Structure formats: structure tokens, C-alpha cells
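Here it is: the structure, laid out below.
With one protein chain removed, the remaining protein chains of the complex are shown where they sit.
Chain nomenclature is as follows: A, B and C, assigned in order of appearance, with residue numbering initiated at 1 for each chain independently.
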Amino acid sequence: MFGLKPDAALELPENYYVLDDYEKGIARWCDGCGDHAVLASVQKLCREEQLDPVKTVFVSGIGCSSRFPHYMNTYGFHGLHGRAFPVACGIKHRRPDLDVFVITGDGDCCSIGAGAWIHAIRYNVNLTVMLFNNEIYGLTKKQQSPTSRIGTVSNTTPRGSILPPLDPMQVTLGVANASFVAQTADWNPAHMHATIKAAHAHKGFSFVHILQRCPIFQPELVNELTSNRDNICYLKDDNGITVSEDIEKTFKHSAPHDPSDINGARQLAASEEKIYLGLFYQGKNKENYDDYGAHNLGVTVEEKTAMLNAEFDKYGI
Amino acid sequence: MFGLKPDAALELPENYYVLDDYEKGIARWCDGCGDHAVLASVQKLCREEQLDPVKTVFVSGIGCSSRFPHYMNTYGFHGLHGRAFPVACGIKHRRPDLDVFVITGDGDCCSIGAGAWIHAIRYNVNLTVMLFNNEIYGLTKKQQSPTSRIGTVSNTTPRGSILPPLDPMQVTLGVANASFVAQTADWNPAHMHATIKAAHAHKGFSFVHILQRCPIFQPELVNELTSNRDNICYLKDDNGITVSEDIEKTFKHSAPHDPSDINGARQLAASEEKIYLGLFYQGKNKENYDDYGAHNLGVTVEEKTAMLNAEFDKYGI
Amino acid sequence: MSVTTELKEKVTQKGNKAIRLSEHIVEIVSDSGEGAQKCGQSFASISAKMGNGVWTVEIIPAEIQPPARTREGASGIRIRIGSEKVTNMGNEANLVVAFNEQVPYGRIDQSAYTEGTIMLIESKWAEEASDSIRESYAEALKDFNERGYEVIEVPMEKECLKLVKNPRKGKNMWVLGMLCEIYSRDIGRAEAQIKQIFRKKSDTIINSNIDLLHAGYKWAKENLDFEYEITPMELDEQLVVMNGNEAVGMGVIASGMEVCSMYPITPATSASHYLADVFESAGGVVHQAEDEIAAVGFAIGSSYSGKTAVTITSGPGIALKTEFLGLAAMAEVPLVIVDVQRGGPSTGLPTKVEQSDLLAILYGQTGDAPKIVMAMATIEECFHFVILARKIADSFRTPVYLLTDANLATGQQPFARPKIQRDWFAPPVDQSPWKEGVTPFNWDPETGLSKRPIPGQSGGIYTLTGLAHDTKGKVSYNPDNNQKTSELRSKKLATFKRTLKPPTINGEESGDLLIVSWGSTLGSIEEAVGLAQKEGLKVSSIHLRFLSPLEPGLKEIFSRFKKVMTIEINYSDKADADGITEDNRRYAQLAWILRARTLVDVDCYSNVMGQPLSPKKVLREIKQRINK
Partner (left out) sequence: MSVTTELKEKVTQKGNKAIRLSEHIVEIVSDSGEGAQKCGQSFASISAKMGNGVWTVEIIPAEIQPPARTREGASGIRIRIGSEKVTNMGNEANLVVAFNEQVPYGRIDQSAYTEGTIMLIESKWAEEASDSIRESYAEALKDFNERGYEVIEVPMEKECLKLVKNPRKGKNMWVLGMLCEIYSRDIGRAEAQIKQIFRKKSDTIINSNIDLLHAGYKWAKENLDFEYEITPMELDEQLVVMNGNEAVGMGVIASGMEVCSMYPITPATSASHYLADVFESAGGVVHQAEDEIAAVGFAIGSSYSGKTAVTITSGPGIALKTEFLGLAAMAEVPLVIVDVQRGGPSTGLPTKVEQSDLLAILYGQTGDAPKIVMAMATIEECFHFVILARKIADSFRTPVYLLTDANLATGQQPFARPKIQRDWFAPPVDQSPWKEGVTPFNWDPETGLSKRPIPGQSGGIYTLTGLAHDTKGKVSYNPDNNQKTSELRSKKLATFKRTLKPPTINGEESGDLLIVSWGSTLGSIEEAVGLAQKEGLKVSSIHLRFLSPLEPGLKEIFSRFKKVMTIEINYSDKADADGITEDNRRYAQLAWILRARTLVDVDCYSNVMGQPLSPKKVLREIKQRINK
């Protein structure tokens, strides 16, 4: 943090934030963990958007991924397992000036946090939400997650898990007031970055489902996901997540999809053939609960006093 | 319960259960409350299916509707607000011989119980679930519910609620392993009864969303729902909920829908034009978690002892 | 329709001056939904406005639709009015208005009436088509007479029918009129009251209710041959009258908190109803969360962001908030938690009063989670303690718990109109730069106190965590750090305790018996202690407002009394119950912590009958202990 800022050599405005300004400590994730990639992307986003670190808050639950706030040089709230959403809503509710991000894992969000998640979608508070789905419990060392595929061998399912995985996209798209629902993969940094960026630009609850590598506890899955290009399909639309042509070419498959079409979005999510990366759905002008929260900010002590006195008059003897 | 059974005059087998056998006490719901109608329908179902009262369990949360088990002369579990699902799953898990019903309200299921609900759908335990949706908190006297329409005036939203309502059908259809998803209305007893009956016949988590009248706290809504026949559309399919022609005629609108078509089901649920009554979706041969639960019942003490001794050998010195 | 002969002798003939009373207890009991509470609250309000002391207790059935005409269905209200300040519900009622003959039994079960209680009972049941109803009515009347009540049959619905089509709906205002006449209330004030309660209704409705009021008044004037007057107090100050939940709501506003995050639960919900109604105009918002966990999480988020918030709940809600409350203690998040206690454990007795969350509040979180806990004793304190709690929460960077209960929540009582002070209100969110070199947990080693950075403050960046952390807020698994920071968090209690004074003693500084109590029982206990003192018994009492840390000097005070006991509304084994010994007796909750704190053999009387304690019951216990 001291000395010459790395990109200070460029001619930049005085208060320009550089990557360094968003970095804190050394991220304690395993080598090859997808979380590193997301962290890098988010720090880059902050710089690109020139987010004021002191006006930015990262909120998380508990899990490997939820360590994220500790590695951002912004305000942070590393709370309880499964409870990032209510905390984030509470922060944003009356602080429209803050830029609030939520980091959550598949256990954190889809298992213990499922109730809060459903309702956060409906509240549609202006949050940028990243769900790190490694289809396993990382921090507690390999237990099945609700997103684990059938047959996942874990410490609680030594003979393979038996239930079909919950699909975070399908669930999200089933909740009223869903407003931005996208899917990306940590090993495609360009696409992931474009997705996070679009999510951040959206006003409302921007839900980014990130397929995340956990080479420690899901090595085969990581291998399959990252090597089998047949499964993955890029969603192409001008209103969707757009990447450069070079990046586009790296996808073996692509498909058109209008992100305003929620029925289409649900069908994509339900598809068992392909994993689609891109913007599934974006709805504009949805109700934002934080607009309500902030609608009467700034009432003065005088006004409050007058209001209370009027109340006492009502209850007066 | 004593004396001659009401329908004993008919020639019936000795152990034939009559309605009386399922009734307990006087239901303490308000006059005109839809809960009365559901109770009657369920008692009728029990008689039709000749359910053994001692092998039948009604599990509920807390709310007006959740008083239900107290009025059934079967085993019952009137537990905690929002927590009927895990209790019911725990009961059914190792007791395949029990017939387990779940009674829940819109607050109980969709608000505080949302997490448990989502996961219960995925577990797909063989339960018959009835969600009593009066779009309001009844027992605690008129607070908004997540299913309340925008503008609902309640004690916590005196100037009208502001968020769009959660649709229990859409949410359920977004969850992996959903297996039976139907919608009916308490003021159409014939359709409701056919629905509950089909739900009970289904193996798995049979979810019946019941539009329920609360004339005390939702008088206008009740009025609108029950008088405006334009909104309501009967889903007609041989594999769906079928009612007699007479009843069919009472519907102003009907539409075909194949209940094996989940995309179609999601579209019906998302429709803002009509309220569809009938079977939205039924999937067969889905994974049932209680099959796993009961897969190894009946291991004897001798076998357990042998197994433990083998373990001690492993850990022996 | 006329008063019994015995009664006649006691009451003044009409035309003569009304009987002057120093106080009277009135009850209105009915089936649920008949408006008895509205009637009683109006009567209480009018009385308070006329300068009487007042205390109300609602009689609430737990079911939404209890069966009609049953003792379990008894719904209604008790109003105690006096020429002095009234601090509790008193003993047996003097006058009862009953809408049918069954509901009084729900109260008789609770020894609410006694010989001489006047019972004004709806007479229509005598003419009911159903034989069984007519019979049960006749039987009950006979029984009431045998019990020595002064029964007067009143044709309530019959009279109302002259004015309205559905007398069941209007009856309550007719009864209000009748009561106004009996107690010489100002009918103009009654009219104003009706206009106030029906302010959201149409003029037609208002007028019809005013007509009923006058009809009831007129009927009583013409048909009842007794009249009372309760001398008003000399008021040298302005008063307001409200229930405890309304007072909490106003306290929230006056504290400057702008976020109330809650999930509905009886008997707490009405506080948020009140706030939902008016908070927005004072710059506040009520958030109805999806459950209690989310409610407290949202409040903590709000507090973290600089807007210290309040969450209001009852027992089962407290249970669900447990984990987040541990986080608030660990991460030192200012937060106000109001627990409107009800009967427990589990769902228990949702509408009834109990003081049995004390231990759960004090010790409910795993690990060591120090906190500040206060309990309101009066409705006035329901207002003022919220303001105090917000201040303590902010300056001690801690969750502060406020314990009230179903009794305070629904009771009404006049108190001095608060003079609003500027410094009650939380200052605006601090966005000035954070002082350089100061860490986010810059604990003062003497006091454990520290200032917290608020998002938006430059230089204050930190990540709040529930993991063990050091002065920088960084996760630390260092053994010494955990010991040190635990000490610092604990120290805040010692620091806070230094700001407290020992409790004042009601009565002599020493004696045979000291009663220790907390919460809503204050009025009954002080009334009983006063009576006992008048009888020459050497009994005094202290009433605690701070439960964590406990008020100082208790051991020393206890040492001046031969016996010390608590009186509480929660569970304890009776000392003389079968099989109960000193070694296994389970004590009332405050008694238990006082024993641990002072090592004095603190005895207790408590019960879980779901009822406020009457002074009579307290007096009986005092006498028993003193004679033992």
C-alpha cells in the first residue's frame, strides 16, 4: 500500500483507485481454487468502476468462499452461516450511498440460507450477489451440498449422494420479483468478469451463479467441467453478457436468448443437456425494497419532535 | 363416538370407518373460514380411503390453519411455526407404514418456513401437503404475508404492502425433484376434494396449494375470488384432476394441460391472467428420500452386536 | 330489572349525590369479537383524562375463534380506576359487565370476583329459543347469587336493537354509555373518544356509535339506582395514557432509531403495528422480515451501517435469534432487543403473562456473550427505557435487551407526558474521517469501550467477523488474544455497573423480610408491601431494573434483612413440595442469579398461572414468610 502505486506511471487522475487499493492480505484459499479468480475479477471491477473503497461493503456468510470480505480492502461483514442476505439488506436499506456485494457458497445460500435467499430475491434490494457453487462443503471438508450431483461421494455420503441437485438458477427464476439472473464459470475469467460487471450495473438483486472449482474436494468434477467443452453453451444476445469475439470463439457452442424472456430463461435453466453461461433473465423496473427503505431518510430532530408531540397530544389527557 | 355410528345402518364391513371416526372436537375457526371446508374434505378422504386413524398423522406448524391436527381423530403433531416439514420428514423417514399429512399456512410455509419447504420438495418424501393460502397472517391478526397482493392493507402495512407476492406454485416448480404440484380453492369442494385425493394417491411430496378464504382479515379478497368467475380456469386433462361434468360446467373457463409438461406448468403458474385450478405437474419415479430412510429397517440386535464387535476389532489393540 | 334489596341499601338513590369511592375495579367480559376491549379501553381513557389513576389488563383468549359462550372463550378487559395513581390490576373486581353467563366463569376460575361484586349481565339469554341456553343462564344466575354477587340483568341487545340492526356490534358502545353514567363520566369526553377510535371510519358509523353511547347512558340513568364518583387526582402535570407496546413504539421514535425489524408474534406485534402506523412520518421504517432470524440479521446490518436498530419479539422469536445475538455480542454491534415476554416454554401460553425469559436472555448464547439487560416495571418505563437502551447500545457498543411482558404490553396507564429532549435522538450517521492510527477495535484497557467505524468513514475500513479477532478486527486464533478480547468484552459490564446506583428500598432499610422483584409486578408488590407495612410487618422491597449487570450493593442490602425472597411470574418448585429439598429445588429465575451473586439464601414465590399477580396474593406470601 505504500510507495509508488503500480500503475501510477500512467497518467491518471489524482484520486484514481488502482488494483492495490482494493487488495488486502493474501487470500487463504487452496491453489487452483476458483475463489482466487473471482477475487481478481471483483477487484478489477472495483477499479474499472472506480468504486470508493470506503463506500463499498462485502457481506458474506460462512464457508471458504465467505472469507472473501477479508481479502477486499473495503468495508466487510463476515457474519453467520447462511445469513448474509438479511444483513446485506439491512445495510443497504437505509444507506443508498453504499455499494453492497454479497458473497455466498452453495451450502451457505442454498442449504441453510435457502429461506433468506428466496426472500432476498423478492425484496430485490440493490445488491450484487455472487453464489460460489463448488457443489460441495469446502470449509467443513467435504460434505454433500444441495447442489451436489447424484452420486457425489462425500464424507456424509460415502456411498454417493442420492438426491438430484437443486439448481440455483431454476429456484431463483421461480421467485417473484427476480430481476437479474446470470450464470458464469470461474475458469472463464472474461465471461465471468463481463457477468459480474453487468450484475453490478443492474439496479436490484443481481444474482450471479458462479460455477466454482474446488480442486481439493471435487477434483473429478473440476476436471470434467473445465475440460469438456461440449457441455457448455454461450448465451448470445446484445442485451445479455457480451464478450469479445476472441472469447466468444473459445466456446464450442452458443445459443441466442433474449434475457427479457423469463419462460425461455426457465427452460434454459431446466435443460439437462447444456450448461448455459450468460444472462438468463433481466427484468427492469421491478419493485426495489431499498427504495422504500430510503424513501423517508433525513427527517430532522425537529420534525421528529413535532411528530412525537402530536402523538402525545393524541394520547394526552 | 359412542352409540350407533351414523352410517351404521348401511350394510358395511365390521371395521369400516365412518366420518365420525375421523372427527375430534369442534373446529375453532371463524364462521366462513375456508379451513372448515378443507377439514371436511380431508375427513371425507380418510373415510373414502379407509385410512386407519392410528396409522395416520397430521403434522402442522403454527397458524389458524395449523390447528387442523387438533380436529382430526388421528395422531397429530402441532409443532413450531414454519417447521412442519422437517418434523413430517422425520416421522415418515423410518415409518413407511404411517400415512403422513402436512398442514401449513402461507406464513408458515412461504415466510418463516421457506427454507424447510424448498428442501422438503427436494427430499420428495411421501407426504400429502396442503398449503392453506389466505394471503394473510390469520392467527396473529392481520399482517402481510409473502403471498399478499401488492397493496394489501394490514397491520404492518397500513398504507398497503409494496412487494409482489410470492407464488407458491412457481417456487415449488423451480425446485429439483418436485413431483406433484396442484392448485385448488376451498370454495370449490368438489375440485378441492378431487385434488386432495389425487395428491394422497401420489407417491412422493404431493403439494396442494389451496386458495383459502379468510373472511375476517381478507373480506374483499374473498369476495373477489369467490364472485369473479372470470379469473378462474379449470385445467382439464385425463391425467389431471378430474371432476364430474356438473362441476366442470360450473367453471366459466377451462384449458387443456398435460401434467407431465413442467415447462407448461411453469408458464401456467407465471400467468397473470388466470388462476388455474388443477394438476400443474406430476412427475413419476422421482427419487423418494423415505425410500432411502427405510431401506435398512429391521436390523436385529444380534446383527447390530456383530457389526459393533467387528468395529471394535478394527479399533482393537 | 331493578337492583336487589341488599344492593339498594348500599347505593345512594338516584338524585342523591353519587357515592364517592377512592377506587373501583371494573371488568367487561364477553365472547371474543364483541368489542369489550374497545369499550374498556375507551372507558379507561376517559377516566384517565378526567384525572383518575388507571390500570387496564386485557383478558385475551389464545384462540382466534374460541367457542362462544364458554369459559375458555372469555375475552375482555379489566379497568382499575382510582383517585390516586394506580399501579396494578388490584384484587377482585367490584363491578362486572358480562355479555353472557358463561364467560364470567373463565374469570371466576381465576378468583377475579368476590362476594358483593356487582354483575351487570346481558338478559337476552333468558328469552333464547334454545332450552339448554335458557337453563344454563338460569342456573348461572342462581349460582352467581349464591356466590354473593349482586346480579343485575340488563337488556343490552334489546336496547341496542332500537337503534341498530346488529346489536352484537354496537353493544360495546352502549355499555360504554352505561358505564359513563354509573361512574359519572363526562359524556362529552366519551363522544370525543368515539370520534378518535373510529377516526378512520365513516361519519355514519361514528354517529351510530355516539347514539348508542347516549342510549346506554340514558338507560342507566333511568334504570339503575346507583351512581359512583371517583375523585380525580390533583394534576400538576400533563399526562398521557397508552399501553406498554405503544409506549415502546414511541420510545423507539424518541430514541432516534429509524429501523424496527420484526416478525409478527404475540404479544409483541402490536408495538410494530403502532410503529407501522406512524413511524414513517418520523423518518422511520418497519421491516417485517421473513422470520425472526432474518429480522435480527437485518437489524444488525442496519446497526452496522450506522443506523442502530431495534428488533421486537417474544419467547419463540428470542429462541430463533439466539445465534445472531451471539454475533452481536462478539462483534460488538449496538442493537436494541425488546422481548415482550409471554408464557413458555415453547409455544406455551402465547397471550398470557410470564417473566420466564430472564435466564434465556442472560445465558442463551453459547460461549461467553456479555450483554446489558434491563426490565421495565411500568408503562412509563416502556417509553423511557428504549431511549436509554439505544444510548447504552451505542456508547457501549453492545446489544441491549429490554424485558417487558404481556401485562405491560396490553395494559394502559397514565404517566407524565414526556418532555422530549434533543439528546434522546441518535445523532446522524457519522461520516467524518476515522481518526488515524485508531484501530476498529481500539479497546480502552480500563473500560473495554471502543468506538466503531461506520461504512463510509474513510480510514475506518474493517471487516466485521464473529470469529475471534484482534484490535484490527482481523481474525486471530492466538490464545492470548482470545483471552484478552474476552476480558475486554466482559469488562464493559463492570464499567457499566459503575454507572449504576444500588436500588432504592421501598420501606425500612432493614427488617424481617425483603422482597426483590423485577418487571411488571412492581405495582402489585409495592401495594402489598405497603399494606403489610401498615399492618406493622417489617417488610421492605426493592425492584430491579438492571439484570445484567445486576444493580450494585445487593449483598449488603440483603444482609440487613432476616429473609430475602423474590416474587416473580415464572416457574419454581415450591420449597415444601413433596420430594423437593434445598439440594434439588428449582428456583425462580431472578432468585437463582441472586443466590449465585450474593450467596444469600434467597427464597422465592412464583407461579406460572399466566396472570398478573394481585396484591392480595403477594400479601399472603409476605405473611407466610414472615410467620415462618
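In this text, a residue touches a chain if its C-beta (ideal position, glycine included) is under 8 Å from a C-beta of that chain, and two chains touch if they have at least 3 such contacts.
In this text the structure is predicted, and so the values were computed from the model without any measurement.
A.B. asks: If the hidden chain were put back, which of C:40, C:216 or C:343 would touch it?
C.D. replies: C:343
A.B. asks: Who touches the missing chain here, A:64, A:131 or A:225?
C.D. replies: A:64
A.B. asks: Which candidate, C:35, C:61 or C:455, sits in contact with the chain we can't see?
C.D. replies: C:61
A.B. asks: Using the document's contact rule, name the residues of subunit A that touch the chain not shown here.
C.D. replies: 26, 28-30, 33, 62, 64, 67, 80-82, 107, 111-112, 114, 137-141, 143-144, 146, 155-159, 216
A.B. asks: Mind listing the subunit B residues that contact the chain we can't see here?
C.D. replies: 53-55, 57-59, 69-70, 72-80, 83, 85-95, 97-98, 115-116, 118-119, 292-293, 296-299, 301, 303-305, 307-309, 311-312, 314-317
A.B. asks: List the subunit C residues touching the unshown chain?
C.D. replies: 61-62, 72, 109-110, 315-316, 318-320, 322-323, 326-327, 329-331, 341, 343-352, 354, 356-357, 359-360, 362-370, 446, 465-468, 475, 477-480, 482-483, 486-487, 490-491, 493-495, 497-498, 549, 552-555, 570-571, 573-574, 577-580, 582-584, 586-587, 592-593, 595-597, 599-601, 607-611
What we mean here is this: only the chains that are shown with their structure count from here on.
A.B. asks: Please work out the Cα centroid separation of subunit A and subunit C, and write it as a whole number of Å.
C.D. replies: Averaging C-alpha atoms per chain gives centres 44 Å apart.
A.B. asks: Would you pick out the residues of subunit C that each touch at least 2 other chains?
C.D. replies: 280, 290-291
A.B. asks: Touching at least two other chains at once: which residues of subunit B meet that condition?
C.D. replies: Residue numbers touching two or more other chains: 111-112, 114, 146.
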